[in-house]
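One protein chain omitted, others in place.
For reference, chains read A, B and C in written order, and residue numbers begin at 1 within each chain.
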Amino acid sequence: MKKALIVGATGFGGIGLIDIISRHPGLEIAGLVALDHGKKISDLYPHLKGICDLPVCSPDEMQIDNIDIAFFSTPDRAGMQLIKKFTDKGIPVIDFSGDFRFNSLKDYELYAANKSMDINHYEPSLLPEAVYGLPEKFSEEIKKAKIVGNPGCFAITMILALLPAIEKNLIASETIFCDGKTGVSGAGVNPGRANSYPLRYENTNTYREGTHQHLVEVENILNRFSSENKKILFVPQIVPMNRGILVSMYGDPKEKLTTDEIIEIYTLYYKNSPFVAISKNSISTADVRGTNRCIIRPAIDKRTGKFFICAAIDNLMKGQSGNAVQNANIILGFEETTGLMLNPMFP
Amino acid sequence: MKKALIVGATGFGGIGLIDIISRHPGLEIAGLVALDHGKKISDLYPHLKGICDLPVCSPDEMQIDNIDIAFFSTPDRAGMQLIKKFTDKGIPVIDFSGDFRFNSLKDYELYAANKSMDINHYEPSLLPEAVYGLPEKFSEEIKKAKIVGNPGCFAITMILALLPAIEKNLIASETIFCDGKTGVSGAGVNPGRANSYPLRYENTNTYREGTHQHLVEVENILNRFSSENKKILFVPQIVPMNRGILVSMYGDPKEKLTTDEIIEIYTLYYKNSPFVAISKNSISTADVRGTNRCIIRPAIDKRTGKFFICAAIDNLMKGQSGNAVQNANIILGFEETTGLMLNPMFP
Amino acid sequence: MKKALIVGATGFGGIGLIDIISRHPGLEIAGLVALDHGKKISDLYPHLKGICDLPVCSPDEMQIDNIDIAFFSTPDRAGMQLIKKFTDKGIPVIDFSGDFRFNSLKDYELYAANKSMDINHYEPSLLPEAVYGLPEKFSEEIKKAKIVGNPGCFAITMILALLPAIEKNLIASETIFCDGKTGVSGAGVNPGRANSYPLRYENTNTYREGTHQHLVEVENILNRFSSENKKILFVPQIVPMNRGILVSMYGDPKEKLTTDEIIEIYTLYYKNSPFVAISKNSISTADVRGTNRCIIRPAIDKRTGKFFICAAIDNLMKGQSGNAVQNANIILGFEETTGLMLNPMFP
Partner (left out) sequence: MKKALIVGATGFGGIGLIDIISRHPGLEIAGLVALDHGKKISDLYPHLKGICDLPVCSPDEMQIDNIDIAFFSTPDRAGMQLIKKFTDKGIPVIDFSGDFRFNSLKDYELYAANKSMDINHYEPSLLPEAVYGLPEKFSEEIKKAKIVGNPGCFAITMILALLPAIEKNLIASETIFCDGKTGVSGAGVNPGRANSYPLRYENTNTYREGTHQHLVEVENILNRFSSENKKILFVPQIVPMNRGILVSMYGDPKEKLTTDEIIEIYTLYYKNSPFVAISKNSISTADVRGTNRCIIRPAIDKRTGKFFICAAIDNLMKGQSGNAVQNANIILGFEETTGLMLNPMFP
């Protein structure tokens, strides 16, 4: 059994990892680390009783000997302060924040500015070594990575949905609009107005219109596969559900195409991606609830001839912990799908 | 007191009308008509006890003498079978369905085909007399109307949000994308998969992508105010809330404009529309819950220079019963806002 | 117009008062006070735009001249620090916390201990003058009160539901069980685990089983009308909705009674209480949503002969701001129902 350390164990990313790893045939949890330490994880989260009863220790107490992989399910700017300890020992790290989603300091600074954070990176020298944790595209790099920057939940949805059209040069530059809807769990476990029940129930609202921080990584990745420098207008919305992301994307096709042709192109593109499914039908977040799947529906609107692409994921799985374990599987030499062939919770 | 008859009293439209009219200082309910007749409305809906305890009678039993106005909060193809009785006596009718939203038979047939209904209209000769019930634009026509076709909930949101840009020729033809989110009550009171709690909770899904029936009236009305024949790609989505519509709209500006300039144009455009508010901030459906308001936020995205317009209504109020009473106020000579200055239910 | 000051204006109690008073024909808001001061209330809560755009000032800045009544929609232990300023000037105060729900220091200390708070009262000398704000029972005292302690939301539900049975000596001492269900808004506006969307959605849980602080006032008031010293087992539960309280109460009848007889007794008991309705049917919180009503269904179970009483309120209305305005109406000489005859929001 390979041994995993979870730093940031008490957030939704952490308990998602505990959930998945507790069922993983080749991976086990060696330790839990978090700032709110001192109790057993199952005292903080009673649903974990009998599943994981390890104590949560402080960053100062953490033991990193004999660790095969470390997950940093930590907020922005936490992982970059700890990562040296791991990379120095050759322990691969998968970081959930934006700290290592970029290879250039300039991109990080843009990202940090969008989130109104301090833009100084603690370990800029490690940035060039970081690999963007998109297994559908970068599995070779991930295999050898010291540091994987696990993608943002909205970002991975948009990238998976747009990549085939962009790489195949099917969609016109500067015409892409992305309209995102996310469940409330995307705001994390720490209580605030963004995840307040009274303020969120029966409410759909826009936020960070055109300025969401995930745009930086989306454009960054898409432009690696495009000769044009695409700029996307992305408007996120919060809807009153807990889990789930659905993004609807629009644009102008570069050539006349039918829905069937697009479906074929997408299906071929993802033929070796076990978690990506191409659909001809309406997309529901309920169909991916609790799974690591991404369902994509690419289409051409008959009346207008426009591109319409819709994609759905579970933001806590393919948008967070599930994708992280998929990356870990690749690094550790497991089948990509190990521990991740989960059924949707329905209804 | 003016007397109103409510045909289709037992659906959400009907109980919305009862709610509003019971508080209206100049209007009272003369009778309730519905297919599921034979009981008092407050036996069917106990929350109405003490507010309205009238019996629900059948269409055969309905009394139309001494009626000043009739609301047909009925499904498609019901109103067109009864309306002659009213128009022959000079009683104005406000119909909630698509039966009288169009002046041409061709438009109706397109609408009906989109809903997979019988496309034959029972009273085609009345269509030219029908007025589209958008008080912000057609109050003069509504004042004298025999028949008002109350707009669809998505349609009124998109029309109010796009009209200023289109009429002022600010937005490029053929570039408009509309992404709609609606609460479940839009599917009406009759139980089905679309309003099933287990299938709707924790679920956001697309439906009728590019083919929603409201598109017909949206393009119909917008093109009256445009020299170009606009075709719009509209993708509706259902989100797990009961009330509320939020539509995000995207497109290319025809000239370089700033958000401030657009805000000014919109504010001026709606300066005499008491229920339309122009906002500079993020839009939430919670802010219009239970009110007849429409909040619109027009903006230019700084990074891409694209148009972004967002609008929110309560689909059961400005999207249905509230707008219908606004129309009735105009017809009956009341102030447009009478009985409709309602506070949002918050939280 | 009488003038009201709202201290604690930015919580749910405060915005509930603003909502009601903005529609009240005889009362207007003279000022808003809160710790998070410095902005207009409609900047904090955009749904109030055009309804109330007053600034929120700090306790230090508050003006109390020309005030006819003060609402302290403040947390425990805030009102007791400010109240002297008002009582010294003869301004009646309605306090929403437990600070003035008791006439004896001992009861307050018990209440405070249940909430794990400091048990020292700042103004013990004012306690004997405080009147429990239950208009259905103490309207004469409220009329002349300097200080009204507005009841707890669970407390008022249980008291209204049990009083007739207890005062008429119909229910056996020591056999009463109360099982309560509350919506999440009862936990207030300040973000915490109790009102976290991800932790509350799809979750029903018990809390403070047998030790809820409202028990002190429930037993206190009930025992004023009973020769026996009743002790009640009350188990509260949080259910995933925003507004609404439903309490089911059980016990042994002292004599053989039928449901019809009980209904008659309850109906007579509340014949002059405009907000209390006695029902023969199943009780739904949806039927009181947004209203000041309390619906009570007293019954005898045919199979077991046991008492079953169920009651429902909107916790933010009859359980908080609505009841407070009802008390204010009594103090200020308005009809008890002024500004409070509100329709339920349905659906």
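To be clear about the criterion, a residue touches a chain if its C-beta (ideal position, glycine included) is under 8 Å from a C-beta of that chain, and two chains touch if they have at least 3 such contacts.
In this text the structure is predicted, and so the values were computed from the model without any measurement.
The missing chain, though absent from the display, is touched by one residue of B:N195, B:S248, B:N292 or B:N343; that residue is B:N195. Screening B:S73, B:S139, B:T157 or B:S185 for touch with the missing chain picks out B:S185.
Annotation for subunit A: contacts to the undisplayed chain at residues 12, 15, 19, 22-23, 45-47, 49-51, 185, 189, 201-202, 242-243, 277, 279, 281, 284, 286-290, 343-347.
Within the entire complex, the positions of subunit B that touch the omitted partner chain are 12, 184-185, 189, 191-193, 195-198, 200-202, 240-242. Within the complete assembly, residues 174-175, 177, 179, 181, 183, 198-199, 201-207, 209-211, 231-233, 235, 237, 239-244, 246, 248, 250, 282-286, 289, 297, 299, 301-304, 306, 308, 310, 312, 347 of subunit C touch the chain that is not shown.
Just so it is clear, only the chains that are shown with their structure count from here on.
Ranking all chains by how far their C-alpha centres lie from the centre of subunit C, first place goes to A. Separating the CA-averaged centres of subunit B and subunit C is a span of 38 Å.
Note on chain placement: the centre of subunit A and the centre of subunit B lie 39 Å apart, centres being C-alpha means. Remark: subunit A and subunit C have CA centroids separated by 45 Å (rounded to whole angstrom).
Among the residues of subunit A, those in touch with two or more other chains are 198, 201-202, 240-242.
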